[in-house]
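For this view, one protein chain was removed and the others were kept in their places.
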Amino acid sequence: ALPPAMAKSKTIRFCSAINLPPMEFMSPQTKPEGVDIDLGDALAKSLGLKAVYINMPFAGLIPALLADHCDAIISQLFIKKSRLQVIDEIPYMVSHEAVLLKPGAPKVPDLEALSGKKVATVTGTTATVLLDKANVALKAAGKPPIDIVAFPENTQALQQLQFGQVAAYGVAYETARYYVHKVPGQFAMGGPPYFKIATGIGLRKNDTALNQALTGALATLMKNGTYAAIFKKWDLGIDMIKPEGG
Amino acid sequence: MHFDWPYFWHQLLEPDGAFLQGLWLTILISVGGQVIGLVIGLPMALARRSASVFLMWPARFYIFLMRGTPLLVQIVFIYTGLAAAGILRFHDITAGPFTLSGNVQAGILALGLNEGAYMAEIFRAGIDAVDRGQTEAAKSLGMVPGQILRFVVLPQALRIILLPIGNQFNIMLKNSTLVSVIGVSEMLLVTETINSATFRTFELYSVLALYFLALTSIWGGVMRYVEWRMDRGAVRGDAAVIGMLQGEHI
Amino acid sequence: MHFDWPYFWHQLLEPDGAFLQGLWLTILISVGGQVIGLVIGLPMALARRSASVFLMWPARFYIFLMRGTPLLVQIVFIYTGLAAAGILRFHDITAGPFTLSGNVQAGILALGLNEGAYMAEIFRAGIDAVDRGQTEAAKSLGMVPGQILRFVVLPQALRIILLPIGNQFNIMLKNSTLVSVIGVSEMLLVTETINSATFRTFELYSVLALYFLALTSIWGGVMRYVEWRMDRGAVRGDAAVIGMLQGEHI
Amino acid sequence: MADVLVQAERVEKFFGPNKILDGVSFTVTRGETVVLIGSSGSGKTTLLRCINHLEKIEAGRITVNGFLIGYRDRRGVLIEDRERNIARQRRDVGMVFQRFNLFANLSVLDNIILAPMRVRGESREVATGRAMRLLARVGLAEKARSFPASLSGGQQQRVAIARALAMEPAVMLFDEPTSALDPEMVGEVLAVMRGLAQDGMTMMIVTHEMGFARQVADRIIVMDRGRIVEDGPPERLFNAPAHAKTRALLAARH
Partner (left out) sequence: MADVLVQAERVEKFFGPNKILDGVSFTVTRGETVVLIGSSGSGKTTLLRCINHLEKIEAGRITVNGFLIGYRDRRGVLIEDRERNIARQRRDVGMVFQRFNLFANLSVLDNIILAPMRVRGESREVATGRAMRLLARVGLAEKARSFPASLSGGQQQRVAIARALAMEPAVMLFDEPTSALDPEMVGEVLAVMRGLAQDGMTMMIVTHEMGFARQVADRIIVMDRGRIVEDGPPERLFNAPAHAKTRALLAARH
């Protein structure tokens, strides 16, 4: 059973930072597309709903969800303890982190190798947290810290790397890989993906009706092959998860 | 430097539908914010001038708050902060085929509330600038304060503040870009979105700047025309102009 | 509504180091932008008033451009657009223990370039407001234009424009939040960062608003003091005040 | 006492610490023309303004047509009345200002019909009919559609008189109605006022035009530093002034 408001309006509102290809991004015609969008559409469809997407900076997603500006977040939101204190998350994939560099720059085996460098991130993302953590370690080792520059959105951060105004960009592996292929010769991976983490759809706590509905719908999509088809379409097979208990 | 002229001309002269929608939203938001500002500004100005402390102090506080904090903070506060505290939530409003989404509402409201404080100060200055003798003459004829305001003081104040209000709207047009931070797809956010796919940053932002220059220049032209009409009107006591500004016949 | 008072008081009275750094950056950026604005504004005003079309038209165009487009667009354009076109890239500047990162430079530059146009108009109005008789008296004593400007016109214009400049700085303090979009960790971005971890949006933005109210109120107080000193000075021909404003003895 | 129209009793008025009116008492009977004279700052303007409560008074009482102006009497204590009541009282008192104060946003006709329509609730037709008769009376019928800014000072002042008369007041107050006019326009305004006096309008006039005062005044009141120092018919004051101030004023201005 869907929450009554949703049953009435026949729409589900997803908050999303629609600026992180291939997970979610705007087509030049400003139509949302990407893995999360395809998945969101499919989930909505199997619930007999229409999905709408509300675009906002990443750091604003959870506040917006809590503010009831949307019903759920679908925006490659990692499942983390701190987040689970304020929201619920339904896992639907795994993600990885990566460091994006300019081609030819020396590879970085770990984040601490970025010591003393200027590194872009997007405000509120896990990369920021990981870089902060690396800085603690660097400080303990007496090495110069990483200079973290947090941008409100992905394009800004990416372009600073492109123009050499930063040395690296800490971002989800999926996005990093997208740009390495999409804009050939401009970017290079700093190394293999690190930090594998479950990723989920964010929900307000105690929104049990929706939680159950979406969990059920996700199971259906996994069973009928839609789920796999979406990840295949975007060439992200490594991020798929198995149905619970299956 | 490499400047992609064909792309630039294409964006400038045959913009995407999305960009034109952004332009439309920029105008809608600016006009909406200005209207709210005007609607708030007048009572706020009257309250600010009131002898009653229960009107004067709240108005004063409102103006202080809105003018003392950044508009960007106000926008986020109104959209996210108020909702987070459960005070005010914005839901889409649908009227027939037309939908006004929550963040657009919040954007217009935030711009309008901010503008209201500036409008209040402009209205106040305009009312204060009307010769006291006008009020006294009206009083001596037995008119009550509401009538004096409506038929004598406001029509004259309006003449005085028309240009300051026009200038404020010019600022409003530019400030409307700030609602991009709450995801309103006005021209700036559309440009950013296109940029995230094409990376023609310089060309795209040049086009965006030109569109804003066009908007503000057109508005500037309107203002100059009004100013010119008013100057003529002031000299000749031009009934039509004064009627136009007065907006209402007694 | 649930308002977390302990958290609010904690943030307000014992803010994180990061927040204080944001405050410091807000002030640094505002002051930096204002200084650049002043430095640009004066020559631009002189060029705008110049009889030479080679000075007048570029100045006019600059002012038109800066006042006709949104500051937010200018900020992104300068930081990202110029770099994308390969015209100007911002690299960190290190002087001893102190580093000014590229985006902070770009932010200050953008705010300063924008402010320069407004400053130019203020300087121009101030210079025009100085009685022409002052210039003619100086000319009749054999002084050349540069001397007249420096010793006679500017000191008097400065008195006239001191308050408008003060008001501009108040606007600058608030506009400094806009550089958050290019990742400058001033107060707003720090607040957003904290918010993205704690989600106490209402409390955090309330604290942010209060900090800005404090900044703008303190500055307002400074302005009122200067105004009061100037009023006194104007009446008494107060040598000390005039000397202070003049900044330089002949 | 049936014909006492304006009565002031021991009126006192302060601006801050300064006593501007100091125990002023007088009466004006229906149909009388009273001229107020006095040197600059003696309180003439202030006195007129108290009569229709454009200024508060601190002590004493003023009545017009028997009604207390500006205050209500609560068991002997005067408390200020509500705006709405004060506005009603003011209808009986027409006022003509030194600086005309025509409504700059309205045509001459609209200036005149505004208050009758809005305050007395007259229809536009009735109000316009009276306005046109009044304009004819002050010799400006053809200016009905003009705006104040396009009129000469003398014309503006005559419109202001017509505007005040349109409310059919019981008494008209004039505060130096000709002193802001170029000399060649003084005559046309005084002629209108002379006509009013002949028609039996009750009037209080502050003026420096001594010839005019002598001609139209039934009584002249002389003020000095907030007090009435002499009050009598013009013949006596001009021929045998009792007070030194009167002598000085009549000598200087004549």
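The chains carry the letters A, B, C and D, assigned in the order they are written, with residues numbered from 1 in each.
In this text, a residue touches a chain if its C-beta (ideal position, glycine included) is under 8 Å from a C-beta of that chain, and two chains touch if they have at least 3 such contacts.
This is a predicted model, so every value here is computed, not measured.
Enquirer: Could you list, sorted by label, every displayed chain in contact with the chain left out?
Expert: Within the full complex, the chain not displayed touches C.
Enquirer: Just to verify: which one of C:Q156, C:N170, C:S185 or C:T201 makes contact with the chain not shown?
Expert: C:Q156
Enquirer: For the chain that's not shown, point to the residue among C:D16, C:E136 or C:E227 touching it.
Expert: Within the whole complex, the residue contacting the unshown chain is C:E136.
Enquirer: To test your reading of the contact rule: which positions on subunit C touch the chain that is missing from view?
Expert: 131, 133-134, 136-145, 147, 151-152, 155-156, 159, 234-239, 242, 246, 250
Going forward, only the chains that are shown with their structure count from here on.
Enquirer: What chain lies closest to the overall centre, CA atoms only?
Expert: B
Enquirer: Taking the mean of the C-alpha atoms as each chain's centre, how many Å separate subunit B from subunit C?
Expert: The separation of the two C-alpha centroids amounts to 24 Å.
Enquirer: Report the inter-chain centroid distance for subunit A and subunit B in whole angstrom, where each centroid is the mean of the CA atoms.
Expert: 37
Enquirer: Residue numbers in subunit C touching 2 or more other chains?
Expert: Within subunit C, the residues that touch at least two other chains are 76, 80, 83-84, 180-181, 192, 199, 201.
Enquirer: If you look at subunit A, which of its residues touch at least two other chains?
Expert: Touching at least two other chains: 57, 60, 63, 66-67, 152, 159, 162.
Enquirer: All pairs of touching chains?
Expert: Those chain pairs satisfying the definition are A-B, A-C, B-C, B-D.
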